[in-house]
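A single structure is presented below for examination.
For this view, one protein chain was removed and the others were kept in their places.
After this line comes chain A, so read on.
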Amino acid sequence: MGQTITSETTALAARVTTLAEAAFATADGLRRRAEDLFTGGRPASADLAVLRPWVTEALGGLINGAGVITVPLADGRPGLEWWMGSPAQRSRLTLDLDPASDTFVDVGRQPWYSVPRDTGRRHVTGPYVDYVCAEQYALTFTVPVTDHGTFAGIAGADVFVGDFERALRPALRAVGTPVALVNTHGRVVAGSTAHHLAGSLIRDAHIRTALLTALPAVLPGGVRLTPCGTLPLAVLTWP
């Protein structure tokens, strides 16, 4: 039986990895288009409009938001080409970038922007309440955009947690025992029991420590930890 649990759990982790890598591939495609804009010198914020066909084409399936947000460009304004919704019903994101305004959005404080900026690496933000864009419970997959090696912004894709859970449901059910997909902070993305609903936090100290190491492990109480590739996500199973 232990063998069965392991293989179903591995399949779930593989399914998570496939879905997440697809979102990252979308973000990475937009990153390349954005970086092309920088080859002939620093563009102006309005120049990002040429990305629009690729951004809107990225919507659909699990992707409910996608685009590029940059540092201030040649005209002193940040570039913003981000769209939300489905191919049939989509809208362009506008952000209030006036620091004196009540609804000002400090992009630099948002983890989906600051982590790729500060680490130079891709990042999965969430699950979190995305009150900046879609006002939805989401996962955001972002990669840094660089201008000749210097950070110039991010490209990214949003997936609603509800859609992600639905896409994982068959693989979750197949595990058979209580199971949860969590991020490295112990925040549940999707689970198979009422105790592990999206958004709840795993507080068990052993599990929390193990999540930070991101290595396969069997923990006290028979809890098994299976990492999802190199993503900051892991599958937990309880006996």
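The rule is short, and it goes like this: a contact is a pair of C-beta atoms (placed from the backbone, for glycine too) under 8 Å apart; a residue touches a chain by one contact, two chains touch by 3 or more; residues count from 1.
Rule of thumb we're sticking to: contacts and distances are computed from a predicted model.
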| item | value |
| --- | --- |
| The complex's invisible chain, by UniProt name, from "3-isopropylmalate dehydratase large subunit", "von Willebrand factor type A domain-containing protein", "Taurine transport system permease protein" or "DNA-binding FadR family transcriptional regulator" | "DNA-binding FadR family transcriptional regulator" |
| Chain not shown: contacting residue from A:F24, A:Y128 or A:F141 | A:Y128 |
| Footprint left on chain A by the chain that the document does not show | 100, 102, 127-131, 135-137, 185-187, 198-201 |
